[in-house]
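Report on one structure; see the data block that follows.
Here the complex is missing a single protein chain, while all its other protein chains stay put.
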Amino acid sequence: MRRIDTVGNALRYFATVVVVLVAGTLILGQLGISVAPILATAGVAGIAIAFGAQSLIKDYFTGFFLLVEDQIRQGDVVEIAGKAGEVEEVTLRYVRLRDGDGFVHFVPNGEIKVVVNRTRTHAYANIDVGVPENTDFDAVFKAMRDVGAALRADPKFGPLTLGEVEVFGVDRWELWGVMLRCRMKTLPHERDNVRRELNRRLALELQSRGLKTA
Amino acid sequence: MRRIDTVGNALRYFATVVVVLVAGTLILGQLGISVAPILATAGVAGIAIAFGAQSLIKDYFTGFFLLVEDQIRQGDVVEIAGKAGEVEEVTLRYVRLRDGDGFVHFVPNGEIKVVVNRTRTHAYANIDVGVPENTDFDAVFKAMRDVGAALRADPKFGPLTLGEVEVFGVDRWELWGVMLRCRMKTLPHERDNVRRELNRRLALELQSRGLKTA
Amino acid sequence: MRRIDTVGNALRYFATVVVVLVAGTLILGQLGISVAPILATAGVAGIAIAFGAQSLIKDYFTGFFLLVEDQIRQGDVVEIAGKAGEVEEVTLRYVRLRDGDGFVHFVPNGEIKVVVNRTRTHAYANIDVGVPENTDFDAVFKAMRDVGAALRADPKFGPLTLGEVEVFGVDRWELWGVMLRCRMKTLPHERDNVRRELNRRLALELQSRGLKTA
Amino acid sequence: MRRIDTVGNALRYFATVVVVLVAGTLILGQLGISVAPILATAGVAGIAIAFGAQSLIKDYFTGFFLLVEDQIRQGDVVEIAGKAGEVEEVTLRYVRLRDGDGFVHFVPNGEIKVVVNRTRTHAYANIDVGVPENTDFDAVFKAMRDVGAALRADPKFGPLTLGEVEVFGVDRWELWGVMLRCRMKTLPHERDNVRRELNRRLALELQSRGLKTA
Amino acid sequence: MRRIDTVGNALRYFATVVVVLVAGTLILGQLGISVAPILATAGVAGIAIAFGAQSLIKDYFTGFFLLVEDQIRQGDVVEIAGKAGEVEEVTLRYVRLRDGDGFVHFVPNGEIKVVVNRTRTHAYANIDVGVPENTDFDAVFKAMRDVGAALRADPKFGPLTLGEVEVFGVDRWELWGVMLRCRMKTLPHERDNVRRELNRRLALELQSRGLKTA
Amino acid sequence: MRRIDTVGNALRYFATVVVVLVAGTLILGQLGISVAPILATAGVAGIAIAFGAQSLIKDYFTGFFLLVEDQIRQGDVVEIAGKAGEVEEVTLRYVRLRDGDGFVHFVPNGEIKVVVNRTRTHAYANIDVGVPENTDFDAVFKAMRDVGAALRADPKFGPLTLGEVEVFGVDRWELWGVMLRCRMKTLPHERDNVRRELNRRLALELQSRGLKTA
Partner (left out) sequence: MRRIDTVGNALRYFATVVVVLVAGTLILGQLGISVAPILATAGVAGIAIAFGAQSLIKDYFTGFFLLVEDQIRQGDVVEIAGKAGEVEEVTLRYVRLRDGDGFVHFVPNGEIKVVVNRTRTHAYANIDVGVPENTDFDAVFKAMRDVGAALRADPKFGPLTLGEVEVFGVDRWELWGVMLRCRMKTLPHERDNVRRELNRRLALELQSRGLKTA
């Protein structure tokens, strides 16, 4: 598997560099060549470079953990560093996303603070419906459940769902009325498809039952 | 218990590394091999790495305190680093949340400044009801108390509550009227369920008593 | 008293560590064991750790001053690091708050910039009432004073107050009229209760005197 | 005077610490005890602590200049670090404010970037009056000047002012009309009282002259 | 190819500097001239400069990766450091863009966190159409598909597209109705042209079919 | 001149400190007293202090350049660190402003990023007049020029201006119409006076010519 290979190669490469550096230093010392000036020169240059390069070192450290902890895989839909999209490539240095406009984002791993992975095992399609306060709430709740059941029975959309509609009730008061909420468990990559189909069917159903009029 | 094990293992591992490093240095010194070049090489590399890796070191330090101080447990609903959700996993390096959309958040511990734990011993369902200034406030307050009493008596929702409705009175003036507030003490994980049911019952009750019309 | 104990223990603990470290170094030196390699190893590791741990060191320093300067006590209502609530616990490393929703906040002391303590000796309930420009201002001011006097005479709310209503006059112009302001001095923990009762009584009084109609 | 004492004590204390440290180092050196290990130990610990404690060192430095430059005195009304209130206490480490709600703010001096002192020698009460574009501006300006003259003659408010009303004219265009501005020089602590009284008298005067109708 | 040359030259130049510095140090040492003072002088100056110059070092490091990883090419339309425009020049130190107003942006590479490349292989023209809830959604969806088919058949715009219109359905609820969405795959540089033509044709078509009236 | 004196004194003071420090070090070395421990002690303390005091050092550096480059003079109206007002005092460490409310601002020089000096040689009074799209633009432009000419001829306001009104035309479209713009060159400290008088005269003129009605 590619993820293990990437990490393994990185560790092997790092170990080689360490062994060569230490061995070289010891051999030079045995040959009577003073390594102090070389080290001092390297030290001054190293610090100057480290100031500028710390964000690159951070890229590799973060990338190492992204891979080892399996936070991001190719094909996932993620939100990192304020950018959301489908993952096209994960390396030790950056993650490449493509968003809904087809734009390609190169995100250096060190810029990633929190990884939001939208496609892990399941997701929920949440529907908020605003209605006036004198609406028959229970009738709306019933419409939500009926629409959900019809969707579950649909040969195209049913297999995309993982459960019945859950009605959450009167979620909050707004100046113009109240907000009613329900949700449905879906396959992780099908959340938006289910959500939009629920929106469409619910809007039509509320219209036909006279529960919401624009 | 897993929390104690995680911390104990980390401390044991850290002690081993320290002892091995110090012992190795002393032994090399006894064998007449100069450790200065090795240390100098390690120093230059170490500083360069420390610049880039400080956020990882911070992850472990913060994670250590999260576990020792018992701030976050699996199953809690927390708000950390601007992300809210239910905790699926706590390790020394990160906390994994799942939010209401089913999205999974990997939060490195070093990004956590303040932990807001929403599920500790109890919570409060706050209800704000906006009414015009010429409303009969006391009638609304009575409706709030009646709805609360009915909820307490409900076989499904009563056990989720930990006290009667407390009426807070006229909380603030708005341009369009005043905001009335009450709250109810609930089981920590049932706050939203109680709040939504209170919303539903109160909206219906105010309608039926003619105290609020959309 | 617990506050003094916490600080005293911390100082004693710190002194012990310093004495042991210095004494150990001197003894090792007397025994002819070179401490330079150990110190160098510790130095490289120490700097790497200090980079990551500086926020923890800052927690303890800030906590020390919070306690010595008596800025926060258990039971106070405070606002720190953007979080407001009642203090449940103060330690050298963090402050634990519980807010109005019953949520628990763990605030590391190093995150605290400015402490706002809402419950020190007294507080003020400020009431802003917006009215059109052609209102009889003096009649509103008289209503404010009358409501304040009635509250002072109330057996339940009177003892919570520390002075008469002070009328501040026409505080500012708004697009829709002007804002009138008054305030009342209260016991520090009773500010919100007095404020809400003032709101309620003033709204009713202005209605009954025909000075404000929604 | 307390301010001078605070600074003098701090300087004397600092000089003592420096002399003792240097003398101790020299004496130990004369006694043939190597101070290098102690210094090295102190150095490693010192750097680790300095990382965490730099904000405390900054508190004292900034506090020293606040006092020496006489920027803040007890009783002043100031705005520091985004907090405004009356100064109750100034020390080398923090400034304690009490704001209009009676809340107490502990502001560490290092958090203070810019000091805004609202009570130095004098202040100005600015009044902005919005009117439609077809208003008789000069009549409003005359009303402003008349109200100012009446206030100057008032036995209660006259002594609080330091000059006549200055009319600034048509300050800016808004979507709904224009904004007219005038101001009055006042005693530094009486600015808000004069401003509110000006607001009240001007609103009544404009009403009675038919220049502004809500 | 220019990109490879730029990187190759930079690496060769860097290697030369390193070899010359190390060789010079060794030769001076062989000649019995102490290099310590020179190195110390260089060290003090180097650290002072490194503090100020770290953003320049970062420019070159980031630029090196921009080129090696092929993130930005001349002629691409990109969004970097909050600036969007067409790339006129890419160097190791900066990227030069020209935006839609003809303004030229010089972006130092170190300021680039995330590269958004809008012109890689393909892009999507997304169209959001807001309609009241009682609209015949399916009729709008049909209009979207018909307009897309007509565009595909157009000799001027057809070759700019890479696929049929995809109808996404009822994307979200708004206070004033619902938002319907569709999108079309296009050549990367022709996205805006296709999007604007789709907007124009869809507005006309919805008008002519009576589905949307302003 | 005071500015030159301030800078000269600072340089002389700095040179004295350097000479004394170097000479003292050399003399102590000649006397056979090892300065290494003193320097080491000073070094550890110096770094700890430098962490906390760097903002003070920055104050002096920035202040030095403010004075040498003549960016701010007493009496100028400037905008620094988000604060605007008239400069009452400039020193090497801070700038003291007084704003339009009479508030005094102490701005440490290190907080000053960009200096905006509003009173250098000349300023411009810009007037934006919003009108509906069906207005006779050229008539408004003529009114602007006539008002400007009258102002130039005014014995009180004429000497404050440095040129005729320049008409800029139709500056931008707004939802409710278009914005017309003109400007007038003025003496640097008289900009607001001229601007307000232009506002007043233009509002009256547009009214009397029937070009703008509220």
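The chains carry the letters A, B, C, D, E and F, assigned in the order they are written, with residues numbered from 1 in each.
The criterion applied here is as follows: contacts are C-beta pairs under 8 Å (C-beta built on N, C-alpha and C of every residue); 3 or more make two chains touch, one makes a residue touch a chain.
Everything numeric here is computed off the predicted structure, so don't read it as measured data.
Undergrad: From the listed residues E:83, E:122 or E:145, report the one that touches the chain absent from this view.
TA: For the chain that is not drawn, the touching residue is E:83.
Undergrad: Could I get the residues of chain F that touch the absent chain, sorted low to high?
TA: 21-22, 25-26, 29, 35, 39, 42-43, 46-47, 49-51, 53-58, 60-62, 65, 69, 71, 79, 110, 113-118, 120, 122-124, 126, 132-134, 137, 168-173, 175-178, 183, 185, 188, 191
Undergrad: Just checking the interface: what residues of chain E touch the absent partner chain?
TA: Touching the chain left out of view, chain E contributes residues 33-34, 37-38, 40-41, 43-45, 47-49, 51-53, 55-56, 81-83, 93-94, 100-108, 111, 128-130, 176, 192, 196-197, 199-200, 203-204, 206-207, 212-214.
Convention: only the chains that are shown with their structure count from here on.
Undergrad: Hey, what chains does chain C share as contacts with chain D?
TA: Neighbours common to chain C and chain D are absent.
Undergrad: Between copies chain A and chain E, are the contact residues mostly the same numbers or mostly different, with half as the line?
TA: Mostly different residues: under half of the interface numbers shared.
Undergrad: Quick check: how many Å separate the C-alpha centres of chain E and chain F?
TA: Distance between chain centres: 37 Å.
Undergrad: Starting from the mean Cα coordinates of chain C and chain E, work out the distance between those two points in Å.
TA: Between these chains, centre-to-centre, one finds 46 Å.
Undergrad: So which stretches of chain A touch two or more other chains?
TA: Only 43, 47, 49, 51, 53, 55-56 qualify.
Undergrad: Treating touching as the only link between chains, describe the layout with one word: line, ring, star, complete or other.
TA: line
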